[in-house]
Structures are given as C-alpha cells and as structure tokens.
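Of the protein chains in this complex, all but one are displayed in their positions.
Should a chain be cited, it is by its letter among A and B, assigned in written order, with residues numbered from 1 in that chain.
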Amino acid sequence: MSAQTSELAPALAGEPRTALADALRRVVRDPLGALGSALVLVFVLSAVLAPWIAPYEPNAIDVPGRLQGPSLAHWLGTDNLGRDVFSRVLFGGRIALTVALTAVGLSLAAGILLGLIAGYGPRWLDNLLLLLLDSVRAFPVVMFALAVITVVGPSLQTVILVVVVTSIPAYARIVRTQTLSLRHTEFILAERALGAGVPRILLVHILPNVIGPLLILASMEIPVVITIEAGLSFLGLGVRPPTPSWGNILSDGYAFIRNTPWLVIAGGIPVVLTTLGFTFLGETLRDVFDPRLRRD
Amino acid sequence: MLVYTAKRIGLALVILLLAMTLLFSMIYLVPGDPASIALGPRATPEMKAALAARMGLDQPIPMQLTNFIGGVLRGDLGVDVWSNRPVARIILEALPHTLALTALGLGWSVSLGIVLGCFSATHRGNWLDRVIGVVSVSAIAVPSFVVALYSLLVFAVALKWLPAIGAGQAGDLGDQLRHLILPAFAIGLGWVGYIARLVRASMLEVMGENHIRTARAFGLPERRIVYRYALTVAILPTVALLGVGIGNLLSGAVFAEIVFARPGVGKLIYDSVLNRNYPVVMGAVLVTTMLYVLATLIADLLAALLDPRVRANF
Partner (left out) sequence: MYSTRGCGGTEAALDALLEVRGLSVDFHTPRGRVHALRNVDLSVPRGEIVGLVGESGCGKTTLISAVMQLLADNAEIRAGEITFDGRDLLQLGEGELRSLRGDRIAMVFQDPMSALNPVLPIATQAIDIQYRERLGKAEKRRRAIDMLRRVGIPDPERRIDRYPHEFSGGMRQRICIALALSAGPDLLIADEPTTALDVTLEAQIIALLRALKDEMRGSILFVSHHLGLVAELCDRVSVMYAGEVVESGTVRDIFHRPQHPYTQALLLCDPARIEEATRELPTIEGEVPSLIDLARGCVFRPRCSKAFARCTVSPPLYQAAPGHVARCHLLSHG
C-alpha cells in the first residue's frame, strides 16, 4: 500500500498534466472503468448526434402502427401513438444530457461559491450557511421536488431547479472542509503576508486541491440527477409531453404494460446503462485518485 | 453522552424549524397569491377570498409563520382544500402502509447487505467477492423505480407469480405480505449494495486490527471471530447510516406506491400534487421530513450508545 501511495504522490505534486494523463490511462485499463467510459461515451455521442442518427422524427405519430415490438423498421418498436421508440430514446438522451450538464454545472458553481465563503469567511457566516445547507438536506429529495412542483408547476426548469438546490450541500461541504483545513496552513499565511488578495488565494491555492474530490462527486451525482429527472418525468411532473424523455417513455410503457412489455424495457435500458456507466466510471476515478480508499 | 445527546436533539429541532420555514415560504416564491395557488386555476374569487381569510393571509408574514409552526406543533396541519378534512387525519390514514413498506424494505436490504458484506470481507480477492462488488455498485446505480417497473413486468405481468396492484385484503396478513414483496424488493435493492460495500470495507479494516490477532491467538473458531469479535465492531458505522437509509427508502416508496398502485403517503402526495392540493402536499412532505430527521437522530444516538467507548464518556 505504501508503495502505491509513494508512486502517485510525486506525480500529483509535480506535473499535473502527466499525472492526469496517467490517471486517465489507469481508468481505461481497469475493466469497470473501461466499460463505464464506453457507456458514457455512447450516451454523450448518441445524445449529441441524435438529430442526425435518429431514423424518425421523435414525435411523428402513426397510430395504425402502434405498440409494435422491435423490428427492422423500428429497432425498439413503437409506442402507444406509433412513434418510433428508438428515436425517442435518442432524443430523451438529449434531455438527460442537458439536465445532467446544467444541473451539475450550476450546483458545482454554487456549491464552490458557498463552500469557499463558509470556509474562508467569519465563523458566524459559516455556522449560518451550515444550518441552511443542513435544512435543505433534511428533506428527502423526491419530497422536496414534489413540494416545489406543486407550487411552481411541473416543467423541465423546475426539475433542474430542484436538483440544483438539493445537490448544492454536498459540493459545498467538500469545498468548505478543504478550505477550512487549508486556511490556516503556513503557506497560505505566507501568501497573505505577501499581500495576496482573497480571490487569488481562493482560486490559485485552495481550488486546485478540491478539484479531485469534486470531480468524483460530480461523476457520482450525474446518474442521480438523470434518475431524478427520469423519475419525475415518469410521474408526469417533469418534462412535458410530447417531448420525449426516458421517464415519459417509461410512463407510457407503464400505462400499456399489459399490451406490450417492449415499451417499458426500451425506456428502462438507456436509464440503466447510463447510470451504470457513470457509476462505474466514478468508482474507478475514486480508486485512481485516492489510493487510500482503494478496495483491493 | 448526555451532552452529546442534548446537542444532537437541539440541532435536529433547529433544522426541523428551518425546514418548516423553508416549506412555508415556498408559497411566496411564486407570483400570485397562495390562495390561488392552493385552489388552482379553477377557483372562483369567492373561494379565493374565503381561503385567504382562512389561511390568515391578511396577517403579516411572520405572524403567519408563527401560526403555521404553532399549528404544526399542535398537530394541526391545515385542511384539505377539496374535502375539508383535516390534513393530519388524511396523512395518518395513509402513513401505516408507507411505514410498513419502508420497514420491510429496510429490513431485508440491511440483513442481506450485512451477510454479503461479511462474506466479501472473509473471502477477499475471491471471484465471488469481485462479483458481489460489481453487483453492489450496479445495485446502487440503478434507479429504484426502474427496478420497480422491471420487477412488475417480470414477476407480476409476465410470470404472474406475485400480485401487481394494491395492498392486499385488509385483515389477511399473508395476502398483504404477498403484495409487499415486489415493492419492498424494488426500494431495498439499492440499499443492499450500499450496505454490502460499507460492511465489507468496515470488516476489512477491523479484521486487520490487533484485537482480532489476539482472538486468533486464543485459537477461537473463525466463525466466532468474524461474527462476535469483528462484526460487532464493524457494524457501528452501519447503524449510523440506517437513518439515511430510511430517507432514501421513503423517496423510493413514493415511486413504488405509484407503480404498484398501493395506498400510502407517496400515492397521497402524488395525487395531491396533480390536484394542486397544497396543504396536503405540504403536510405530507412535512411529516416525512420529520420522520427522516427523527430517524437520523435515533440512528446517530444508537450508534453512539452501542459503542461502549462513547457511552463511557459522561
């Protein structure tokens, strides 16, 4: 174990670029990591390229051809309105990707900001922010979402809002802990003695140390975010139909589950594969970046 | 111990209060007045005025908040806008179903998780350990409502081994249990993975400690060493996590109740959200949040209590 920690430490301390490349190589070499990366890649590519690779318009209705199973014409069959499920799945991926990137991006930004303030600012502010963050954490996520949706009304934006608000505490905590621990170290004090301003200290010295854990958290949060969006859309409280979302496909499938199993199967597969992909990737990232947590 | 307990309880209360304030203030996030929102688009001006008066909307906001919190403490969660029944009563009727589901889900998942975790730890590096590891991670990743849908599809619709809908005949325990199997499985699956991994990591750490070496030098049977000497120490972090587990499973229960058309708080909330029945939604969310906070509080205190080293620090 100590041999492995001594391998990584000089690499991380010395040259960030080669260390990153080295880390990525290790991720790909691990079987789960490779699988996860492949799944994530497929997800991102299919979502981005959806308008070009989808065989049909996702909302093109063809009632006579409804509820068919998989065939050469329709790889994943058709839904209750005769729409091509495969195309809808591809476009549903776009929604998932949008939600994932937006939500994680926003919560990351807000979390970093709050974490830095809490860690670096005065004690009372830290306590106050902690209390606020903890009260948000007191709600089971879905309950919170439902409460907000009742008030604001269902839409994609609402879903993103809820996801962001409930994710912020996790990011903020990591940043806060790191900031607190680094705040009184000698080299920070030295920087302040040299006249370095607060923004510089925060950006140049504290942030780079948090990137690793934040990245791991983000990769673990993405499947959660995608799940919440799919779940809420499944309940009819997320993306408004007819816009395809994996959750919408699943809820259509659920309504017609006794007619055909294919709709539910087809709607569930992308969710399962994508969440598995990100989770495997996140796990491997965690093993690579933090040998101490390695489960050999 | 006493001080720690007092502090924890105090903290929980403060957080609950803040949470209530947050819920309460959500109504004001939106343009338009709360009465219209509560009543939805079909409300007439008279209904709105009546509700506004009843909700005390003419009073200053801090006053409303205090009234609200006071009401909660008295057990008065307001009144359902449609049926006029007290919200508290409605929730109380639905709660037992959800609690039964959550308890069963937690029970089976924690039990299986502990067994798998112990097995993995004692067979480390074995192919079975690796398989359990991958399965654990996968179980955590896959959303519980997808599991619910797939298990409904396979076991209820296709194979017809288990019932698809409802909670079963009242008074017939066996029937009710049969109806609980699939939903409890769906909400608990992710947690099995979580617990298995935690117990494995915890056990591996404990097995390397000196007191286990002593137990081995005593010549004690391996099984006793693993279960009585190692697991009793390793299980402590898991106890603390049970509170979080309940919150997790409660969220899953919402979906499970809808997929399997079971009565319960989840289904209640869902229907109320669709009807914009805000008092019911707010009351139910409040109740579940309180349960969650209570569960984490009890779990934390229990974990501290079970460890004699912590217990001794009076």
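Following the convention adopted for this analysis, a contact is a pair of C-beta atoms (placed from the backbone, for glycine too) under 8 Å apart; a residue touches a chain by one contact, two chains touch by 3 or more.
Values in this document were obtained by computation on a predicted structure and should not be read as measured data.
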Original post:
Where does the absent chain make contact, in terms of the chains shown?
Top reply: B
Original post:
For the chain left off this view, which of B:72, B:87, B:100 or B:233 is in contact with it?
Top reply: B:233
Original post:
Please identify, in ascending order, the residues of chain B that touch the omitted chain?
Top reply: 209-211, 213-221, 224, 228-229, 232-233, 236, 306-309, 312
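Convention: only the chains that are shown with their structure count from here on.
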Subject >> Whole-Å gap separating chain A and chain B, where each centre is the average of the chain's CA atoms >> reply: 22
Subject >> Partner chain B, residues of chain A touching it in the complex >> reply: 32, 131-132, 134-136, 138-144, 146-152, 223, 227, 230-231, 234-237, 250, 253-254, 257-258, 261, 264-265, 268, 271-272, 275-276, 278-280, 283, 295-296
Original post:
Any idea which chain B residues touch chain A in the complex?
Top reply: 11, 14-16, 18-19, 22-23, 26-27, 29-30, 37, 125, 133-134, 137-138, 140-143, 145-146, 149-150, 152-153, 157-158, 200-201, 204, 247-248, 250-251, 254-255, 258-259, 269-270, 272-274, 276-278, 281-282, 284-285, 288-289, 292-293
